[in-house]
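Only a single protein chain was left out; the remaining protein chains are all shown in position.
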Amino acid sequence: MVEQPSRTLGELAELVGAQLFGDAGRRIRSVGLLGKATGDEIGFCASARYLDQLRSTGAGAAVVREEHSQYCPTAALVVDDPYYAYAAIASALHPRERAAPGVHPSAIVASDAILEAGVAVGPHAVIGAGVRLGRGTEVGPGTFIGDGTRLGEDCWLANGVSIGADCSLGDRVMIHPGVIIGADGFGFAPGPQGWRKVPQLGAVRIGDDVDIGANSTIDRGALEDTVIGPGVKIDNLVHIAHNVHIGERTVIAGCTVVAGSTTIGSNCVIGGASAITGHIQIVDGATVTGMTGVTNHIREPGVYSSPLPAQPVREWRRNTVRFTQLDDMFRRVIKMERELEAVTGKQGKRGRSD
Amino acid sequence: MVEQPSRTLGELAELVGAQLFGDAGRRIRSVGLLGKATGDEIGFCASARYLDQLRSTGAGAAVVREEHSQYCPTAALVVDDPYYAYAAIASALHPRERAAPGVHPSAIVASDAILEAGVAVGPHAVIGAGVRLGRGTEVGPGTFIGDGTRLGEDCWLANGVSIGADCSLGDRVMIHPGVIIGADGFGFAPGPQGWRKVPQLGAVRIGDDVDIGANSTIDRGALEDTVIGPGVKIDNLVHIAHNVHIGERTVIAGCTVVAGSTTIGSNCVIGGASAITGHIQIVDGATVTGMTGVTNHIREPGVYSSPLPAQPVREWRRNTVRFTQLDDMFRRVIKMERELEAVTGKQGKRGRSD
Partner (left out) sequence: MVEQPSRTLGELAELVGAQLFGDAGRRIRSVGLLGKATGDEIGFCASARYLDQLRSTGAGAAVVREEHSQYCPTAALVVDDPYYAYAAIASALHPRERAAPGVHPSAIVASDAILEAGVAVGPHAVIGAGVRLGRGTEVGPGTFIGDGTRLGEDCWLANGVSIGADCSLGDRVMIHPGVIIGADGFGFAPGPQGWRKVPQLGAVRIGDDVDIGANSTIDRGALEDTVIGPGVKIDNLVHIAHNVHIGERTVIAGCTVVAGSTTIGSNCVIGGASAITGHIQIVDGATVTGMTGVTNHIREPGVYSSPLPAQPVREWRRNTVRFTQLDDMFRRVIKMERELEAVTGKQGKRGRSD
């Protein structure tokens, strides 16, 4: 970790709008864990689970909620949301290192590409015809940008990224290594001689402040564009198929797949390893927990789940066999209910599954 | 989208064997959506769901089935399968742009590699010793081809593709960015000092007209080859393990994994996010829906499924707890059936789960 310039506690408190209890002039060089931080580091306590660590911390300061400040043995920055304030402080103390502006001599840049001020293009990058890179945008080593694609300002493309032709990215978009944006969607028409490729003529449009994790793929649309709204955060190894629309600030965790032409609303949270089928709509504000299969529209906000829990294999084997007999069992139970009712003469409850 | 040369409706009708109702001389420049297309574009109506859009389309022409032609307010190309015809028309109007033949000066090509006529090798590509690239094959920027690998004619390898040594690809194979073909299979022998690597000495053989989506991986065989049959279409982020055989024209959607030594037949359709266990056989013509776990042979054609549907989390929690008690419940139901039979004196139906 490169050593960063320090800040005073007063500066940090002002940065996050905190009430400061302690020496405003104290210099902080780094963030740290409460249990390990030293005097020039600042920790944070976002939950009562960490109160023990807070009580004994050696940190020079801690970001805490008001009700925890009494347990803070060092300077305290009191805020409503310590984790959010920590994110801001960590970003200030550990800013992303920026590449020096300029084009590495080994990069291949089309003669008509437009590189605005402060753009950096790394070794072996390839920039196609008609590409436009906004002010301050960085393109990492070996990254490929296809013809006609436009990036906004202050984007960061890591090494080994691939962006197909005619796509557009907003400002401050961060793309991690190995991401593939704008490859062909999976479109084939069945016919007598097998599958015939359907040209994928749309592109990918990505809004401002989007973050896409390593080795994820976002395919171009078939006739219209695949659209990723502003503020969307996508983790590693996620696949977004053609014509998908994802609303602003939605978060998608690792190894999830979203099949073609599905629309996910704004402010959704999609857990990792989930599979979302094609041609459905998910309402704004839905949460899908990890490893969930979404096979139908979600029309009401709320939390949705489907995975079974891991069980010891012997129990799992018995229960899964029973699962395959479930409908038969339901029918037998319903029949018994009727017989028992006849015996007892009472009106049994008849459930929805009759 | 690069502007393409136009075609007349007469030419397009001939291309797909359509009956044309309208002006054969009308020029069409592009495909488009029925709801948005303009006079020099052609749309298609593959389903009654789009009849409303067909009725009010501004397209210069539409590809329709005979029973829908009465609703078409513009020139109609009548065919049996509008989607298949659309694929052919879209390919004609929007042909893939071909790279200019030749080797980019930054590419590293082994001196004994054989590049047939029309081959194009992009910037920073690396072509190993003894590689053979068939007539018209294109190799994208930064793509790597290992020693001894042979490609047929008119293949298209995108940027950032990796093909290991000694593999073979047929004609017209399309490989999207980030695909890894011929990396080592996952073979380790357990022993007293931990896992010992088992050399992966087979290769990967890929037939004609195969399409492999971004960031998918196809491992080389352990002793024999991994084999992908002609006409197979594989989506993004799919993993095909060592020694797998996939029969011709089978389609595999995104994020699916096929474990080692499994054989999948011809004309199968494997939904996305599925997991197919190792050392099994799947018969020709099987369909596996998305997110399905295939843990055993499939011996009969048909449709197979396993995922549970997403539920509101409260119901899901109750039902999954019950799942872990399922075998116990079955036993209790069976016991009750016997007791009830004794009470009623009737012979109760005794199901297969007794």
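All chains are identified by letter, namely A and B, in their written order; residue positions are counted from 1 within each chain.
Basically, a contact is a pair of C-beta atoms (placed from the backbone, for glycine too) under 8 Å apart; a residue touches a chain by one contact, two chains touch by 3 or more.
All figures in this text were calculated on a predicted structure; none of them were measured in a lab.
Asker: For a quick check of understanding: of B:40, B:116, B:154 or B:184, which residue touches the chain that isn't displayed?
Answerer: B:184
Asker: Go through subunit B and note every residue touching the omitted chain.
Answerer: 106, 108, 124, 126, 142, 144, 160, 162, 164, 166, 178, 180, 183-184, 186-191, 194-199, 201, 215, 217, 219, 223-224, 237, 239, 241, 255, 257, 259, 275, 277, 288-289, 292-296, 298, 302-309, 311, 315, 318-319, 321-323, 325-326, 328-329, 332-333, 335-336, 339-340, 342-343
Asker: Mind listing the subunit A residues that contact the chain we can't see here?
Answerer: With respect to the unshown chain, the touching residues of subunit A are 1, 31-33, 81, 83-84, 86-88, 90-91, 94, 96, 104, 106, 122-124, 140-142, 158-160, 174, 176-178, 209, 211, 213-215, 231, 233, 235-237, 248-249, 251, 253-255, 272-273, 290-291, 307-313, 316-317, 320, 323-327, 329-330, 333, 336-337, 340, 343-344, 346, 348-349, 351-353.
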